[in-house]
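Beneath this line is the structure, given in structure tokens, with notes to follow.
All protein chains but one are shown in place.
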Amino acid sequence: MRVNNHAPNQNIVEMAQSSSEIRRFPGFLPITILCLVLLYAPLVIVMIYSFNDSRSITLWGGFSLRWYEDVFFGLEAAKFKIAAWNSLSIASMAAITSTVLATSAAVGMIRGGSFRGKPASFALISLPLMVPEIVTAVATLIFFSTIGFTRGYASILVAHIVFCIPFAYLPIAARLDGIESFYEQAALDLYASKAQAFWRILLPLMAPGILSGFLLAFIISLDDFIITNFVKGAGIETLPTAIFGSVKQGIKPNIMALSTLMLLISILLVTVSFFVGKSGNKSGR
Amino acid sequence: MATGVKIESGGGSSSVFGSLRYWLLTPSWLVIGFFLVAPVAMMLIYSFLTKEFRGGVIWEFSLAAYDQFIFDRGLFGDEPPKLEWTYISIFFRSIWQAFSATVLCLLIGFPTAYFIATRPIHTRPIWLFLVTIPYWVNLLIRTVSLKFLIRDSGPLNQWLISFGILDSPIHLINTNVAVQLGLFYSYLPFMVLPIYASVERYNFVLSEAAWDLYANRWTTLRYILLPSVKSGIIAGCILVFVPSLGAFLAPDLLGGAKNFMIGSLIEEQFKGNAGNWPFGAAASMILLTLVLIVLMVYARQQSRTESKYS
Partner (left out) sequence: MGGKIQTTAIKIENVKKQFGIGENAVTALTGITIDILDNEFFTLLGPSGCGKTTLLRMIAGLESVTAGTIFLYGQEIKDLSANKRPINTVFQQYALFPHMTVLQNIGFGLKMLGKSKSEIIDRSEKMLELVQLGQFGDRRPSQLSGGQQQRVALARALAPSPKVLLLDEPLSALDLKLRQAMRVELKQIQEETGITFVFVTHDQEEALTMSDRIAVMSNGELQQIGSAQEIYEQPRNQFVAGFIGETNLFDVIIEDIQEDQAICRIGGTCISCTVTGSAVKGSTRQISIRPERLSFTSSPEDGHITGVIERLTYLGTDTQYLVQLDDGTIITVRSQNAHESGVNVQPGERIGLELGKGGARLLMN
């Protein structure tokens, strides 16, 4: 991230030079299309059938919004509303907490120079990513049970914070890595205290990465199933666990409506995160 | 400026925030240390404890969990041990499933990644976006959607029948194939992205040189391109294989009782009163060890390749 360009842009034409004939592989385009079809088909089908008027899940009865109504006002609506509230509130708090922790860790790692234990530190921060989710779930359950941490809202929140940290960390660290250290040095040279240098100079420059990290952590928390399922105990549901429980009894149309809603929200959040990240690289530099 | 770089450039350990690094890192270290490392250690301990009747444990050392894994000691536990295949076979099946899913992802993911990497520069982010959006949808929802699609009475079968391709529905659900499909669906972007990154860095002048020397596109692929993008391919395979090993949702929703994988086995141990916590802990430890071995081999490979070229 440079304010000015000292070296002429060295990313001169690379692949565009080679004749497209050399680069083309027949059959790769169809496979790519197939890939995209495979990826979207199930989701699109669910979306379509969520508007199915018929109660039978397999016969098409015409377009209708009744299942969406059912989600919000039907028999299970209350259950879903509470679950949604749990999911959203936990995701918000977990995302905020893990983003703060991740920001602090990123500054420590990226600006800390090389120190003994730095690779171990990085391994520790990314540990939640490397341990299989089910192992984390089991370990957390066992641990909470041993120390007497009652399973419930708080236990879910704590577990979420832990695995959100590396997800928030990665975009923040990536962004910080691209910010040259002379900005904060210039701030110090101009009589700013370290705190002022951080708040007024480094933090604004890191903002797109932090926002990206926050959104990423938010989505990850919102979507989590396995760990939540293990540590939540009996009395509480989040949206994914509620959906799972419902699906176990058979796929009902209102589930498809709910799924479509969640699907659209996820896509919206990712798109926002994507554009936030991109804008950070362009303007205001 | 080769030798002068370290001396002339500022920053490093004398940078503004450098001296605060331990303060900045400790909170995260504590959180992860206390809520992940300690739990895993606890889990290790549990795997050596005795099972309590209604789930939970009795704090008594025992190798019963690991023993149960491998040996069948009969109904009352006093017969000479025979090899217990049930659980071992579950592990092998998991490895096989994860492997198949990886191959499937590779077969579809490599051409896709290559294709995207050879698009005009400004369109590439759009393609990548398209490929990764589905990933951002809740895994549970994606798996449920897949289940919905391929059920006996699901839209896929209906379509095929109504178009006359089939007479009766193909039984896809609750088969190995369904699980593999589910795993493929879950982790495909993880195969595409690293391969894309590698191909994007590939200099096609090398292909031109190969053509100049009478290679065709397939021999170029095999002898020139693939070796160059090897690191991306391996990274993609690891990123698909490892999560697939421990997956729960795909085998549970799509595989049914006959297609248990490690994830389902473990989950069962902690459900309600029939559970066997030490056994579940033991199975988790074995899974974790497997995964860590794979990761360490990979890490060692990486550092060896790096030191070779630095």
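Which chain is which? They are A and B, in the order written, and residues in each are numbered from 1.
Basically, a residue touches a chain if its C-beta (ideal position, glycine included) is under 8 Å from a C-beta of that chain, and two chains touch if they have at least 3 such contacts.
Only a predicted model underlies this, so the values are computations on that prediction, with no experimental measurement involved.
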Option from A:22, A:174, A:188 or A:269 whose C-beta touches the chain left out: A:188
Sole contact to the chain not displayed, among A:95, A:109, A:173 or A:201: A:201
For chain A, the residues touching the chain missing from this view: 1-4, 6, 180, 182-183, 185-193, 196, 201, 204-205, 284-285
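Everything below uses one rule, namely that only the chains that are shown with their structure count from here on.
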Centroid spacing, where centroids are CA-atom means, of chain A and chain B in whole angstrom: 18
Chain B-facing residues of chain A, complex: 14-20, 22-25, 27-29, 31-32, 34-36, 38-43, 45-46, 49, 57-58, 101-102, 104-105, 107-109, 111-115, 121, 124-125, 127-128, 130-136, 138-146, 158-159, 161-162, 165, 169, 181-182, 184-185, 187-188, 194, 197-198, 202, 219, 222-223, 225-226, 230, 240, 243-244, 247, 251, 255-256, 259, 262-263, 266-267, 269-270, 274
Residue ranges of chain B in contact with chain A within the complex: 10-18, 20-25, 27-29, 31-33, 35-40, 42-43, 46, 56, 108-109, 111-112, 114-116, 118, 120-121, 129-134, 136-142, 144-149, 153-155, 158, 185, 188, 192, 203-205, 207-208, 211, 217, 220-221, 242-243, 245-246, 248-249, 253, 262-263, 266-267, 270, 277, 280-281, 284, 287-288, 291-292, 295
